[in-house]
Structures are given as C-alpha cells and as structure tokens.
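Shown here: the complex without one of its protein chains, the others still in place.
Naming follows writing order (A, B and C), and every chain is counted from residue 1.
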Amino acid sequence: MAGIWLIPFFPLASAVLLLLSAGRMPRQLAAWLGAGSVGLSAICVASLVNDFLADGQVREVTLWTWMTVAEFTPRFAFYIDGLTVVMMSVITGVGFLIHLYSIEFMWDDESICRYFAYMNLFVGAMLLLVMADNLLLLYLGWEGVGVCSYLLVGFWYRDPANGKAARKAFVVTRVGDTAMALGLFLLFTELGTLDIQPLLAAANSTWQVGDTLPVLATALLLGGAVGKSAQLPLQVWLPDAMAGPTPVSALIHAATMVTAGVYLIARTSGLFLLAPPTMEAVAWIGLLTLLLAAFAALVQQDIKRILAYSTISQIGYMFLALGVGAFASGIFHLVTHAFFKALLFLAAGAVIHCLHHEHNIFRMGGLRKRLPVVFWSFLIGSAALAALPFTSGFYSKDAILLSASEVGGIGLWLWAGGLLGALLTGIYSFRLVFIVFFGQAHTEPDRQPGWKMSVALVVLCALALAGGLLALPLADVFPAARAHEASHAIEYISIGTPLLGLLLAYLMFLGRQINFDRAADSIAGRRVRGFLFSGWRFDQLYEVLWVRPYTTVAHWCRNEPVDRVYNAIVASSQWAHHKLAALQTGELRWYATSMVFGLVLLLAVMLRNAT
Amino acid sequence: MGGLQIPMEQVLALAGLLFSCGLLGLMLRRNIIFMLMSLEVMLNAAALAFVAAGAKWQQADGQIIFLLILSVAAAEVAVGLGLVLQIQRRFKTLDMDQARRLRG
Amino acid sequence: MTLAVLILLLLGGGLLAWLAERTHPNLPRWVALGVVGISLLFLLLTLPPEQLALATDPRHPGNWLAQLKIDWMPRFGIAFELAMDGLSLLLLVLTLLLGLVAITASWSEITFKPGLFQANLLWTLAGVCGVFLAMDLFLFFLFWEVMLIPMYLLIAIWGHENKSYAAMKFFIFTQASGLLMLLAIVVLAWQGSRVSGQLSFSYFDLLGLSLDPRVAWWTMLGFFLAFTVKLPAFPFHTWLPDAHTQAPTAGSVLLAGILLKTGAYGLLRFCIPLFPEASMEFAPIAMGLGVAGVIYGAVLAFAQSDFKRLVAYSSVSHMGFVLLGLYAWNQLALQGAVMQMVAHGVSTAALFMLAGALQHRLHTRDMGRMGGLWHQAPRMGACAMFFAVASLGLPGLGNFVAEFLVLLGLFAVHPWLAAIAAVGLITAAIYSLWMMQQAFQGTPDKQRTMPDFDGREMTAMAAMMIALLWLGLYPQPVLDLAQPVLDSLQALATPLDQAHSLVSKAAPAAGSGL
Partner (left out) sequence: MNATDFQAVLPLLVLAIGATVLMLQIAWVRNPGLTAALAALVMALSALSCRLAAEVAPTEVTPLLQADRYSLLFATLFGFAGAITALLSRDYVSLHGDEPEEFFLLLVLATMGASVLAYAIHVASLLLGLELLSVSLYALIAYPNKSILPLEAAAKYLVLSGAASATALFGFALLYAATGALGFTEIGQGLTVTTTGQSVLLPAAVMVFAGLAFKLSLVPFHLWTPDVYDGAPAPVTGFLASVAKGAVFVVLLRLFLDADLFRYRILVEITGLLAIFSMLAGNLLALLQTNIKRMLAYSSIAHMGYLMIVFMVSLSGDSQALAVEAASYYLIAYTATTIAAFGLLTLISTDASGRENVQLQQVSGLFWRQPLLACLMLVALLSLAGIPLTAGFIAKFYLVNAAVSGHNWILLFTLVIGSSIGIYYYLRVVYYMTRRPEEHRVEQKIISAWRGRILSGVLIATILLLGIAPQPLMHYLKAILH
C-alpha cells in the first residue's frame, strides 16, 4: 500500500489545522475533523491490515533521510510488520472510538478545538512511535506522545493541580526517557546504527548472550519503558495523570501511550534476549508493580484512580510476560487491555459525565438501573479486567500466567505472584462495580449518554468480550513460543482465582458478609489503608529524595552564588578605592610628606636590591 | 687651583643636609611663606652640590648650572609670592592647612 | 566585496534610521526593517549557487564562498580581511533573520528615540556580521569589541529598572575577557613572526603554527576565556541573566539569539583550530564546564520568578551543550553544537520576544503576578508552549537534533559525562514546564485584560516556529553548510587522536569497551 504515510499524516494534518484555526473553528467542524481524521487513518489501517494478513509481507517505507552526520543516518522511515500492524490497529481503532466518544464528552468545553488538536497530535505521534523503523524516530514519537500527554493531562489548565499532575507526568517519564536516550547513545556507539532491524542483527552478531553491554543497553531502554509504562519505580505519575479529561485517560493512559514501554521491549526483543539479567529484571518489575498497584487499587475512592492503578497493574502483567519471554502474550494482553481498559475508562467517563463530574465512588451507587448502557459496559469491562472466563482478558492473562509458570526457577514465584494479582484484580474491579452500580444511589444522574458515547461503548464491549479470539499476526515477529503444556491444575487455578476474587468482592462490598470495617478502622488498619491509598508512599519518598533537595538547592542558588565571587572582586576594588582616596586629604604638607615617603621607598627598593 | 680646598664629599654632605632641611621644612611648616623658603633651601642645596661637583671636575659648568638654578628659584619665588598675596587676600590666612577645598 | 558591502549596508542603514527619526517617528522602524531585509536578500542573491554547492561538498575543505583582503596596517601585518564559508553564511543568515525579529519585537515597545534605537540595533548587527566574517585576528577583535558599544547603549538607554548595573556588568565582563584575548592574539602573532619572520594577524597565516606547548596553552586560555564569557559558560555566565533581563526586548533577542553565538563561533573558528593540541588537552576541563553549565543553568532557571531571567538561565544551560559539543570534538558532537547555535538562537529569541511582549502588556516580568494568561491570550500561550517544548528538546524541533547529536557524539568520548549532561534534559523539562505553569496556566485573573499577539508578532513567531520545525525535521541543509569547517576540525583532531591512541596502546590496555 503506497499511502502508508497517510496514516500518521491525517491526524497530524488535522492537528495542525485545528491549531492554526486558533479556536475559531466551529465546534461541529472541529469535532468531526478531529474524529474524522482518526477515522480516516483507521480506514487506511484497516486496508493495510487486510493487505498484510493477505501476504504477511513486511513493508518498509522511507520518506526522507532525517539527517546525515558521519555514519549517523536516521531516516524518516516506517517498518510495518505484524507487531506494528497490531499496534496501529489498536491506536487508530480504539483511538477513533475514543474520539467519537469525545465529541459528546467534550461538547460543552470551550476549548474543544484545542482538545481535538492535542488528541490528533497524540494519535499521530503514537503512530510514528509504533511505525518507526529506527529508534530515533521512535524516540520522536515517544517524546511526542509524552508532550501530548502533558498537554492533555493539564488540559483544564485553570486548576493548578491539573498543571501539577501534568508536569509530574512529563517529568517522571522524562527521567525514563533520558535513560532511554542514553541507551540509544550506547547502542549507536557500539553498533553504529539506530535502525531497528540492522541494529538487532548487528547486536546478535556482535554480542553473546550474557555480555555486559547488551545488559547495560537493555537496562537503559528498560528505564525508558518503565517511565512511559508507569512501572516501578516510575509509576507515580499515572494516578495523578487522571486529572485530564476521561477520554484522554482512556486513550493515552490506558490503551496506547502507557503501553509504549511494552511495545519498545517487544520491538527490541532481540536485544533483550541477549540480556537475561534484564529480562529477569523486567519480570520482577512487572510482578512487583502489578502487586503494588493492585493493592493500591483496593483502597482508592476515586473511580479514575482505581482504574489508573489497575492500568499500572495490568501493564505489570505485560512486563511479566515480556520478562519471561512470552512477548506475544504480552502484546496480546496489551491489545485486550486496550479494549477493556478503554471501555472501563469510557464507561467511567460516562458515569462522571452524567453525574456532574463526580469522581468519588462512595457518592455514586445504584447506577445499574439509571445508566444501563454504562452499567453493562462497565460490567463487561470489569469482567475482562478480572479475567473472568471467556472474556478477552481471560485469554491474555491466562497465557501470561502459563508462560510464567513454565519458566524454571523463579517461574513459580512469578506465577504465584501473578495469581495473587489476579485475585486482587477480581476484588478491586468488582468492588468498583458493586459500589458504583449497586446499592443505594447517592447522586442522581442528570443526563444519559448520547449515541456517540453509546456507540463507542458498545463497540468496545464487543471487543472486550471477543477480543480474546483474535489471532494476532505476531508469529514472524517473535521467536516461537513453546506450546503450552500446562497441567490442568494450573489451568483450573488460573480460572478459579478471578472468580474467587469476584466472590470475595461480592461478600465484602455487596453482600457485606465479610466486614473489614473494624479492622480497617483500627490504628494499624488505618495506617495500612493510608499506606496503600497513597500508592505505597512513593510520592512522599520521592518528595524527600528528589523534589525537596532539588527545590532546596534551587532556592539556595536562586540569587546566583557565583556572583559572590565577582561581588567580592567589586567590593575589594571599592575598598581599595576608599583606602586610596582617603590619602587624598588635600593637605599640602601631607602631599609633601608622601613624596618623601615615595623617595625613601624607591631608595629602599634600590638599596635592597643593590646589596 | 689654589685657595680653600674643601673635599667635595663634605660639601655634598652639607648640600644633602640642606636639602633634607628643606624637605623637613616642607613637611612640617604650615605657613606658605615658610614652605617657599624651604623650597628655596632645597633648590640651593642642589645648586651647592653642582658648584661642589664643578669644583671637583675643574669645570665652569657647575657654576653655570648654579646660576641657572638661582634664576629659576627666583622665578619660582616670584610667582610664589604673587600667589601668597592672593592667598592672603582670599583665604585671610597663610596657613596652607586651611586651604583644603580640593581633596577626595 | 560583497562582504564589506554587507557590513557597510548595515552601518549606513543605522545612520539612515537615525536620521529618519527627524522625518517621522515611525520611519526608522521601516528603514531598519528594509535595510536588514535588503542585506539578507543581497547576501543570498550575490551568492553564486554553484559555489554554494562547492562549499557544501566536504571534499573541498577550506573552500571559501567569498573573500576580501585589503591591506590595512602593514606595520603589523594587519589586513581588512573578510571571508565567508558555510558556517559564516549560516550564522549570517541567522543574524539577519533574528535582526528582523528584533526589529519586529521592538515595533511598538520603543517610543523614546526610536531612530537611535534602530541605529544601535543595526550597528550591533553590523558588528556581529563582522565577527562572523573577519579572518584577520585584529579585525576580529575589533568587531568583537565594537559590537559591544551599541549593545551597551541599547541596554543602558532602553533597558529596564536596573539597566545601569546590567549594562555595565555586560560590558566589563566582555571587555575584560576581550583584553585577555587581545593579549593572546598579539602573543600568537609574535609567535608566528618568530616562525615566518613576518608579523601577521591573518588567520590563515597563524593556522597550523607549531607552538611551544606552554605558550599554546596560555594563549589558548586567553581565547577560551573571551569566548566562554560570551558563550557564556559556567562560571562566567553571571552577566547574562542581568543583561538579558534588563535589556529591551530587541536587545534580549539579539543578545540571546546572536551575541552568544559569537562566543561559540569563536571557539569553533579560532580557539580550537589555532591551538588543536592545547585544546585537546584542555577538552576535559571545557567539557566539565559545559556540563556544569547545563545543570547549573537549568537549576537556576527553575529557581527564578522573573520570566526573562528564567529564559536567560535556560540559555546558560543550552549553551553548555555547545561547549560540550565543541570539545567532544567529533563529527556528531560538532554538528550538534552548530545546530544548537542555530536552534537555540531561534528558540530563545522567540521566548525573549514573548517575554518582552508580556512585559509590554503587563508591565511586569514577575511570573508570580501572571498566571492563567492562556485564557486572555491563547495565541501567546500556544507560542509559549511551542517554544517551551522546543527548549526542553522535543524531537521534531531543532533543539532536539542539536542536543541529541551533541550527547551522541559526547557519549562516544565520555559516556559518563554524557550521562550527567543528559540530566539536563530532565531539568530542562522541569523549568520549561514550570514557566508555562506560572505564566500561562493556573487561574486567570478576571480583571486583567491583555491584547493577544497581533498579526505582526504572529508573523515573526510563525517564522520562527517554521524554522525550528524545519531544523528539527530536515536539518540537512544546515548540516551540509557547516560540514566543511567541521571536517577540517576533525582533520585536526585525527592525528592527535592517533597520537593519543598510540600512547594508550603503549600503556597496558585498560578500561571497558565503552
């Protein structure tokens, strides 16, 4: 297909148009331009997918050479293989649905034009990220989506808290990005190219499994990945990033951008395979993150924060999958997660939209009847999230846990951890469902979702349910995974755990058979709750470790300490001036005396040197 | 060359002494008249030294310079006295310590 | 002759603008705009395209696009010698373009003696053009110093509340370091005369002298100091925040956009090629200063509450990358440094123009008294956002290409240093976004009314945006122009590298494969 470049071009061009209109474009036009451009891209992608599935050919498109400096010749070029196709489909497909949804969600906002401009810019950048044939172009998309995330999180700029969240999101991910940039430097310095395929080939031919350099390089890339994908230890930004409009959270902070780290690792899997220690680190990071976030999600009260933590947790699963070498499973989970998490966010957004921007789940309740479409969407999403059988999440998560269980040594730990996570997922996702949609109503909805929202929800429902049946064309991308030959016990446990979670949630939050209130209200319970609520106090830790030292140093230095040196020079000159000027008394006798002194001085110098 | 033979070194010493006297006067006296006198003493000390040196080298040059110095000193003092008159008129004193408007 | 005419055009144009004030107070602006425009056209049109192609061919290093040499003071072997290669051309175009921007920025701001203002502006431009063209060290120094005076006047007359301090500081810093350079120039010329028996200040005669290492070291230091003060590098940067803050908008634009580049240009053209060995030896210190500048500037930028001061410190940070790039001394880093000169020129000029526009409208630069300006002035906000993300190095914009190349080149030489310098990418994000937050985001003040950018300002902004995008997406033309110069620099480094590697090979093999 010749017009591959059109795919990112549509949203980018639309973004430029929207920006150039400077907010004067009619609402209708802006909204449909915004959504339509992504729709066009989606159509192009669909046609591309069609072609690709037909021939399975990798497509390479070079637009122009970005720059040529010595041997450094990154190009604006696209590399389309199965992985790319999958990602592009998710981005444009889910992206289009979210755009459609946004039209309604953002209709009353005065800055709808700006909103769609940013959203389109994001889609364009994200497409560049996944289509890039070299790491530099990938980095361009990588940073581009970061900026769009910043812009959209801080979209409602009048509240300084939103600005703070946006900055936090950007700066924390930038930490990771910087590590990634160093990784690129290292790769280029050692391998002489940043084009991904030649790079992987070169790495394979130069390095042995277990060499230091690939470990270092992949560790640096991993830095970028954990930043973007909100994994330990850079996960702190994602819950705060919920300050943006909900469709933004759906698109950027659930479906696409946050999974870029997963994509990066999958894309450079050839490199990671050379570095078993990094792989192991990836697995452990995934596991720890998924547990940590799941625990944190248990006690949150803000509907979007719960989903945010669950996103972190689910990406943890993907990392776990990557870490154990099940790249395809990781990507599979990425895709299904994109479906059901987008669905959840959109449904949550619909709740918020219909409930006067209420975020607190304890002020909701009983919405099952009042917002049926939303309820069913949410239920389906939660089921998929909890990996109840035959939902999409079930297949993908199951594959991950199986892969983990098959790894020797640590595999059992990883599997057990993943299982615990699945249990927790079941609990917190249905806690959400039960509290929001069942029980007593605390707030009455003032409107119903319109058709645009509903269409988006319904389509995503379908995907969340049936997405597990998709066969992703990843066979050529990753080394063939071993066939799963897990014992039935493991299968049953995998199936049973989410159900157990569901049951527990029911007992705790709906049926009230299990009551933790006493325990939770005890001092220790409160502490634990507070600890989990704050996301394991990472914010406080970083505040002490980084933020406060930085601001303190900045505060110390604000008046330019270096200037003190120059001021001292000035002061000493002035001092000398005053001392010397004090000699100018105007008294004739003193002047005469000074001349005698001078003469004596000269004679003394002379005699001292003469002898 | 007959007559009084005084070793040059002694004359020079005397000249040096005179010169120092002049300098001391300059440093210690406040009255402008005395300062001018001290100046005169210094110039004459130099002149004396020239004479003594001229005598040593049996040249007239020293004495010529002596004459020149005398006339120069006279000119200096003439201008100086003119200033003294003006100073007396305007400052109503000859104490140079009072004339300290220019300083700093 | 083209080159001399260019400088004369600007000088004469300044005079004309001054005189035009008597006719009508608005006339000088148009005269200035016209003169700079004509100069730019003149420069580009008189350039034979086939020669341009030649100069971009790296196989012909030292191929000069235009040259002029007139004897001036044969007593000292001083000639009025101008020459232009790709690098000079690049910087000249930047100078003239930013000159246009500066005139636009001063359009409605300057009401007091607009004629003299524009005259000083044009004379500064003339001086800078001279600096970029002079190939006689004496002449170079002359331009170097002379451009200070109109700049000084710009700050001292049209500056803000603390202008006398700022102008004086600017002048004394530059002048004191400039005198050291003069000293170094003279020493170099006399060293040259010892070899050739003929005193000459011509760059070409002094290039490639074999100097006594100690003499070379100290002489190099003289040049280095002058250039790093202008650059400015930590710890000689303290004049910059004051000067930039106090200068009128056009002055800040010129200072940040162009004058700082003369320092970088000096290092590139003179300091390193004239003293390759000494520079090589000095490189670790220079790079240390570069890194210190990157981090320190960024931290202090974050600490500021004054909009212009923040941007000024960000310049310190960005110019640290230039220093790093120059002394990392390989193709990538050098190209990055040149790129940074151009991109930073544009992005900072835009930010200063923005700061000036804000001050003009709000009568304050204190960001504590801004906030939520996006509401009143969305166009300004959008521009600010664009240049803020440019300044934090967003890929796709020129600054990214520059910083990436610098760090990439540096990494090959000093991985650890590159790692530390890369922290600057994070700190840049912190201060840029903090600036956006304080000025444009947050709760708007309902009472405040403020006109948004008008067409004239938007045109300038749009031009700069396009420039940055172009630099970010297709920087090849710029890279090609600078290539020959950098090739020759690289050629200087290669034998030294070989010497070093011989030494290190002799020593027991040590160190990792990094």
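Going forward, contacts are C-beta pairs under 8 Å (C-beta built on N, C-alpha and C of every residue); 3 or more make two chains touch, one makes a residue touch a chain.
Nothing here was measured: the structure is a model prediction, and the numbers come from that model.
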Missing chain: touched chains present in the view
A, B, C
Touch with the missing chain holds, among C:L15, C:I157 or C:I420, for C:I157
Touch with the omitted chain, as defined above, among A:Q28, A:N559 or A:S573
A:S573
Contacting the left-out chain: of C:V146, C:L207, C:I420 or C:L469, that is C:V146
So one chain is hidden, and I want to know which residue out of A:W5, A:W413 or A:W590 touches that hidden chain in the complete assembly.
A:W590
Using the document's contact rule, name the residues of chain A that touch the chain not shown here.
573-574, 576-578, 580-581, 583-584, 586, 588, 590-592, 594-595, 597-599, 601-603, 605-607, 609-610
Sites on chain C contacted by the missing partner chain, in the whole complex:
72-76, 112-113, 138, 141-142, 145-146, 148-149, 152-153, 156-157, 164, 167-168, 171-172, 175-176, 179-180, 182-183, 186-187, 190
Which parts of chain B face the unshown chain closely enough to count as touching?
8, 12, 15-16, 19, 22-23, 26, 32, 35-36, 39, 42-43, 45-47, 49-50, 52-54, 56-57, 59, 61-62, 64-65, 68-69, 72, 75-76, 79-80, 82-83, 86-87, 90-91, 96, 99, 101-104
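Everything that follows uses one rule, which is that only the chains that are shown with their structure count from here on.
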Could you name the chain whose Cα mean is nearest to the mean of all protein Cα atoms here?
C
Distance between chain A and chain B based on Cα centroids, please, to the nearest Å.
95
State, to the nearest whole Å, the distance from the C-alpha centre of chain B to the C-alpha centre of chain C.
65
Chain A residues touching chain C - in the complex, by the definition given at the top
19, 22-23, 64-70, 72, 76, 114, 136, 139-140, 142-144, 147, 150-151, 154, 157-160, 163-164, 166-167, 170-171, 174-175, 177-178, 181-182, 184-186, 188-190, 212-213, 550-551, 553-555, 557-558, 560, 562-563, 565-566
Footprint of chain A on chain C - complex, ascending
234-235, 237-238, 241, 296, 299-300, 302-304, 330-332, 335, 372, 374-375, 378-379, 382, 385, 389, 394-396, 400-401, 404-405, 407-408, 411-412, 415, 418-419, 422-423, 425-426, 429-430, 433-434, 437, 440-444, 473-476, 479, 512-514
Parts of chain B lying in touch with chain A, wherever the complex brings them together:
23, 26-30, 35, 96-97, 99-104
